[in-house]
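Just one protein chain is left out here, and the rest sit where they should.
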Amino acid sequence: MNKLHVNPAYCKGCLICVEACPTKAITPCKSINAKGYTLPEEDDMRRCTGCMLCETVCPDFAIAIETDEDQGG
Amino acid sequence: MKKHPMLKYLKEEAPAGPRLPLIMCPGCGAGQVLNYALHAVDTLIREDGLRKEDFVFISGVGCSSRLASHYLNFDSGWTLHGRALAVATGALLANPGLKVIVLTGDGDAAAIGGNHFIHACRRNLNMTILCINNGLYGMTGGQVAPTTPIGRTTTTTPYGNVEEEFDLCRLAQTAGAAYVARWSTAHPHQTIKTIIKGIRKKGTAFVEILSQCPVHLKTAPAEMFRDLKKNTVPLKKAGKSEAKGRIPVGVFCDIDKPDWVTRYQEIIGRLERVESTHE
Amino acid sequence: MSPNRTDLILPPGAHYLQGSQACAEGAITAGCRVYAGYPITPATEIMEHAAHRLPQVGGRFIQMEDEIGSASALLGASWAGAKAMTATSSPGFSLMQEVISFAIMTETPLVIVDVQRPGPGQGYITTSQEDVMQARWGHHGEGSIIALSPASVQDMFDFTLEAFNLSERWRTPVLLMAEETVAHMRERLVVPSRDEIQIVNRTRPKDLGIAPESYLPYGHAEVPPMAVWGEGYAVNHVSLVHHTDGNVTRYNSSVHLENVSRIHRKIEDHVDEIARIETRWLEGCRHLLVCYGSVSRTGVEAVLEAREQRNIPLAFIRLKTLWPFPERQLRAIVPEVDTIFVPEMNLGMMKHPITEALRDRCRRVVSIPSLGSLHSPELILDRICEELA
Partner (left out) sequence: MNRNQRFEIRIAGFGGQGVVTIGKILGIAFSIHGGRNSVNTQSYGPESRGGACRSEVVVSDGEINYPYVRKADVLVALSQVALDTYLEDVKVGAIIIIDPQAIKNVPAPERFRLYPVPTLAIAHEIGDVKYQNTAALGALYAFIAEMIREFDLVQALRENVPIATVDRNVAAFEKGKKFVQSTFVLEK
C-alpha cells in the first residue's frame, strides 16, 4: 500500500493536495503544528492509486508518495 | 522519509544555511508553477537528452519572480522589475543554445515590463515566458494590476477598478509570439505539457498561468484551486453560452516561423561566405 | 476640475497616523489633487492612502504602469494646472531621474517622495539614506533642486505641505527624502487650524497683468510666472536650451549659459529662504554631531546620554533641508570644534558637503554608518566614546 510522507519543515498547511486527490486518500490532520499549520495525513491509503497529483500540485515540495515499488514490494 | 521528486532541482542546503521552505505564502500558486516548470525540465532532460546546465531561469520582481532568487539548482538571474525579458534577450544573443525560461508575473510583464513584453514577442526570440497571473500585485500588498477585472476593489482601487484588463494571450499573439497558451495552476498536466512544448518550440513561447493569491483575496487555497477549474473553459468552447463569464484556457496559437537568432545566423553565414571568397 | 472639497481635508487637532498617511494628508491639505503612482515597498502605503482620500476631496488618483509613467504624468498634471505628487522608493527614484531633469529645465512644480530603502540593486526593503546624493546629482544636466528630510510623522505632514509650497513658490520639482522608518511609524500628528496653514500657489501671468501676446514662459523674473494650459497663453513647455520666450532655435552658448545659470541661481542664491536647520547645545561645545532624517531621533538621544552620563561637551545639529545645502548657515553658527560626527544610514554621503563647509572649523569629520536599520543610541554613543577615548 502506498505511504504518504509530509515534510513538516516545508509544509504550510495549504491543503491543496487534499483538494486535488481524486480518491480522497489523504485528509487534513486534526491539530495545528508549532507554526500554526494543519498538515495533511493519511485517511485510507488503499484508495491511493499513485497518480502523484498531490506531489505535482504541491507549492512547497513538501509531500511525497512512497509506492509499493519504492518499498521493494 | 521520501522526498518530493523535484527537490533534486532545488538548493535545500547552502553554506549560509537552509533555503527552504519557499518564502511564498501558504497555498500561493507561484510555488505550483515552479513545480510544473521543474516537471517539464525533468522530462526534457530524460527524453530530449538535454542537460541541467542547458537551462537558465530569468525572473523580474514580484511574487512570481521570487522563485528564481536562490532556490534553484540551475543557472538563474533574479533581475529588475519588468526587465527579465530584456535580460533574456541579451543572454540569447551571447549563447543562443541556452534554454531560457523567464518567470514573470502579470504586473512584472504587462505593467512595468509591458514594452519589453511586446518587443520580445515581436522579435520571436527563442525563450519560454511563464507569466504567473494572479490578477494583482502580491509582493507589495494587493494593489490593482493591468489584469485586475474591472470593478474589483484592491488596496489602490478602494472604490472599484475603473480600468479594463489586458488579455495577455491576445496581446502576445498580436505582438508576434510563435506559441501562446493559457492554463491555470489547477491544470497541472496541461501546464507541464505546454511548458515542454514551449521549450521545444523555436521562437517565443508565452504561457500564461492563472494563479491564486489566498492572502490578498482572503480565500482558502483549496477553495481557490477549485474555483480556477470552475471559472475556466476550454478555448474551443469559448463562444458557447456555457463559457459566459469563464476564462478560456488552451493553446491560442502555434505557428512555425524562424526565430530571431536563426534569421541573424543567415547574415553571419552570408558574411562568412563573402569572406571566404576574398581569401 | 471637480469641486475642490477643502472642507473634507484632515480636520485641525490631534490624530494618530502612520507617516505615510500623514504624508498623503499633507499633500491634500497643500491642494494636491492629482496623484500618479506605482507600487514599491516601502512607499506603497502613501499611494494607497492617496487612492482612498483623493476622490473624497474632488481629486483624482491613478496607478500607472511604472515609475517613469508616474513621474511623467505629474508633468502633464502640473502644466494643466494641478498640484501633483507621486511617492516611490529608491529603485523607482532612479527610474524617475530623467523626468526630474526635465522638470528642472521646464521649471515645473511637482513633488516626489522617495521613501529610501537600501541599495544597490534590490538591496533590501528596510530603511536607508542612500539616495541623498542621487537626489542632488541623479538627474542629468545642471540646475539645482530642493530636498527636505523628515524625521517624524508630524514632519511627514508639515514637510509635504511645505514641499508643495516651495515647488509652487520657486517653480521647481521638490523632493521629500523620507525613509522607511518614518513612513511606517505611527505617532501623534497635530494639524494646525485652517488660518494657520499657509498655502502658496504659483504666480500666473494674469496675476501680474501679463497678456498672452507679451508672455515669456521663462522670462519676466528670476522665478517666471507660469501659464496653465487652457487659459489661452499658447505656452510651449520645452526642455531644449531655450530663450526666455521658449524659442529653441538661434542657439548660442551665452543664451545657454544664462538659461541654465538662472535656473541654478533661482535656488542656490536663496538658500537662506529655503533651507532650515535645528541646533541644540552649541554653546561651549567641543564636539558636534550632525545628522538628518530619522537618524536625528537616535542622534538627539545619544547626544543627551553623552552629555548627561559621560559629560562629553557634544552639540547637535539636524539638517531639515538637504538641498540646497545650507553651507552659509552652518558656517555662521558652528564654532571651532575638535571632532564632527556624522551618523548616516549610508557609508558617508552628506559627510562630504559637511566636511567641505566646516573643514577649517574642526580637526576631523568622522562618519558613523549603519546600513538597512536605524542606528541604535548605543551604536552612536559607543563610536563617539571610542573616537574620543
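Going in written order, the chains are labelled A, B and C, and every chain counts its residues from 1.
Here, contacts are C-beta pairs under 8 Å (C-beta built on N, C-alpha and C of every residue); 3 or more make two chains touch, one makes a residue touch a chain.
This one's a predicted model, so the numbers in the text were calculated from it and none came from an experiment.
Interface note for the absent chain: among C:Ser167, C:Thr181, C:Thr203 or C:Ser370, the touching residue is C:Thr181. Among the residues C:Glu301, C:Glu327 or C:Glu387, only C:Glu301 touches the chain that is left out of the figure.
Residue-level contact of subunit C with the missing chain is found at 14-16, 41-42, 125, 181, 184-188, 294, 297-298, 300-301, 304, 374, 376-377.
Residues of subunit A in touch with the missing chain: 34-36.
Definition applied: only the chains that are shown with their structure count from here on.
Subunit A and subunit B, compared by their mean Cα positions, are separated by 27 Å. If you average the CA atoms of subunit A and of subunit C, the two centres end up 55 Å from each other.
Across the interface of their complex, subunit B is touched by residues 3, 5, 7, 9-16, 18-20, 37, 53, 55-66, 70 of subunit A.
By the touch rule above, subunit C contacts subunit B in their complex via residues 37-41, 44, 47-48, 51-52, 55, 61, 63, 65-67, 91, 122. Against subunit C, in their complex, subunit B makes its touches with residues 61, 78, 80-82, 107, 111-112, 114, 137, 139-141, 143-144, 146, 155-159.
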